[in-house]
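Of the protein chains in this complex, one is absent; all others appear in place.
Chain naming follows the written order as A, B, C and D, and within any one chain the residues start at number 1.
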């Protein structure tokens, strides 16, 4: 295969593609914190990209990395890293991103009591809520710029802590990628509700996920080519349909 | 019949753990008397005085003050201690208060008398013991002799009926000893009841009404200074006096 | 012409900051002599001995050992100190080593002699000063007199040519003083050159070859014990002797 | 015997109310029994009150489920224990390194020769910086910064750099403790050693240090107990030790019980250690006082 040759001499270990994701890796991106199982959206994307690049499934090595490890200078221990990294201009200065493999809508989660108190899926109504977010995501600037709430948002290390803070009645609402929001509201929280979503293309800083690579990594061209091929063939859309719940009934926030 | 003793000890015993330090002491002290306890180091003089002040609960026997048993374990010792002053060898002034505050503390807290009422009384005390010009000095700004005199004034300020002195001159340089002993003489002349543990044999001989020789927790011999110093009847007393005189 | 002095001080001066403590001292000590420095507290006796041992650099003057200036600031004091032993009032034994290790430390490190060679020599020293049975005791298991004797043995083990003693008996209980002074007499009888700062006037009178009276950093008077104690010519000497005798 | 009538302190009144002559020994024994009873009773009451009142809070069920979930505890505890081995390991190699490096820094701060002046400056700045910055920041900066200087993969291992960060931070504290120890040795010990002709280094090595180090053992114990806890911070740059494992389990189960499990494991190590250090300090104080 032509793509297989493309990666020759460019991977960490010859003939093997090393992919990193978070520990833990969350539903629905990876199922059961077990990326090698190939289950979950990102796990499936990873294997599809690998296959496109000419690596068989057994030639794929998984490793774990935190956000901080992903952006630290110096040698990386992965060829590419996927854990819902949003592509931003500032981050591009330090690391390389592939073309986007997913563009997420951002969704607002609240608890039932907040709904009962009369909150509406409108920007105006969201301003008076107390917001929380995962500090490592781009949700923070979106909250501040798009919603501009009256009180400063509280920030946490991960989504679970954000949800716990909501359970502890310390915050009213948070902004999550729509698939995560659906999962958290549906399966994790007792009384969580997805209040509404911002259309992916409408938000001022759309949340495009990219595969993260070391700055100047020569493999980027191959990865981009593989992703383009997957998009063109419609395979990526298929994977998305298989693993990510389609939310038809989540209202748009205006 | 002699009048009732001011203080009376009946067969008092006191142990620390397994070590019996006071082994059955009988002693009576009358109003206005000056009694000196002498004896070698470790004989139990300090412990006896601490028992009298109720700082240490006794194990057996009784301590009568004006005929009432003050050693009963269910009595609150606090008000009784206010009637019995105790001055220590090492002064034990409170270093964070000046001389005046040191003296004022106990009357102010115990008797709840206001500063305004107390101040002239305490100033008079300082005057009496020639310490007027040292009232605002802190302990570490005073000489040993002055510190010890302040400690005596501090005990006096509670207007006790008896004063106990535990080797109040042994931490002093020789030239300062006499100024403190003069204060003791003055107190005696004013009619205070006094019990002294002391190594100053000359003072005991000159000033005491009664001298008790303590050895290993027992009063071996007691009597007037003349009896004890001229004609000790016990061999142990004689041996002790030979070593210190 | 007398033989060359073992140690000679020429116009030695020493200040701590602005305080001049030694103000031009001249002194010579001959081989085998015992010189006693007497004088009130603060007169500079300890400082003078520390200067002799090069523990304090002097500011002016010179200190000659066998005629050579050992006070030159560019000389390494370490080998010279090994020739001059100094024993302190407070013993200063090393508390984490037993008596034997205390004594062995300096010869072993300084002269790089092996333990095996040193052991019999040091044991002989202990024997000589009647400390054989205390060799494995730690300082806090020894009485004050024994500690001081070990300190002397420790200084002796470096085989010094002169020994300086700084009030080696003042931290001792009276009954222990004589056992240490006996050791000093023994050293003198063996021909050691000795300089003592002392408050023991009786010892100075009996044993010294020369007595120097120091006052405020100056040797006011020096001479044989007889001259100093019977016929002091200076009024300051007389005043001092009156206060201590 | 004539009875005195003054009763300033109310002895008469008080004694009238007392039982007649009692045996002191019996009274003391009785008093001890009574105290013990009061003590037990009041302790029990307090515990019972907490036990009864807290579950009445409206959110108790949820909190209990989130924080004190027995099932989760049982399920995660073995993994937590496993992860704790990492803490123990990191501790095991950091502790001696800290003890040594801290001593080196302390000796540098004590260097007296003018040629060694840079060492003294270095040690002073070192202590200021590493005592001044939160340990977690040091871990971030070193753990992510140094590997970036272009080291091979083996050498950019987070265990190495996380441990280094701990060693650097804690050495500063330990060095200060040593220095206090060295300074607490009385000048007369130095004088004695010098008067015997010992060199500066021999004096330090054979006279000062053996005493100083012994004297600061309790203070250092406390430092090492803190270290035991701060080893957990290495998890922020990757290693999956106890705290991180608890975090992972928390994320996976959306339940905070693993943190309680971690707390239990920490306590089971630190309480005996603290107790021991306290005991050493108390003994030392007694010996000195």
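In the analysis below, a contact is a pair of C-beta atoms (placed from the backbone, for glycine too) under 8 Å apart; a residue touches a chain by one contact, two chains touch by 3 or more.
Here the structure is a predicted model, which means the values were calculated and not measured.
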Which displayed chains the unshown chain touches: A, B, C, D
Residue touching the undisplayed chain, where the options are B:81, B:134, B:188 or B:210: B:81
From A:24, A:40, A:54 or A:132, residue that would touch the chain that is not displayed: A:132
Contacts of subunit C with the absent chain, listed as residue ranges: 3-4, 58-60, 65-70, 72-76, 79-80, 82-83
Touch list for subunit A against the chain that is not drawn: 67-68, 71-74, 88, 90-91, 93-95, 130, 132, 135-138, 140-141, 152-157, 161, 164-165, 167-171, 215
Absent chain, residues of subunit B that touch it: 50, 53, 55, 78-79, 81-82, 85-86, 88, 90, 92-96, 105-106, 109-110, 154-155, 158
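Everything that follows uses one rule, which is that only the chains that are shown with their structure count from here on.
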Between B-D and C-D, the pair joined by more C-beta contacts: C-D
Between subunit B and subunit D, centroid-to-centroid distance (C-alpha), Å: 46
Between subunit D and subunit A, distance of the C-alpha-averaged centres to the nearest whole Å: 41
Multi-partner residues of subunit D (each touching 2 or more other chains): none
Touching two or more other chains - residue numbers and ranges from subunit B: none
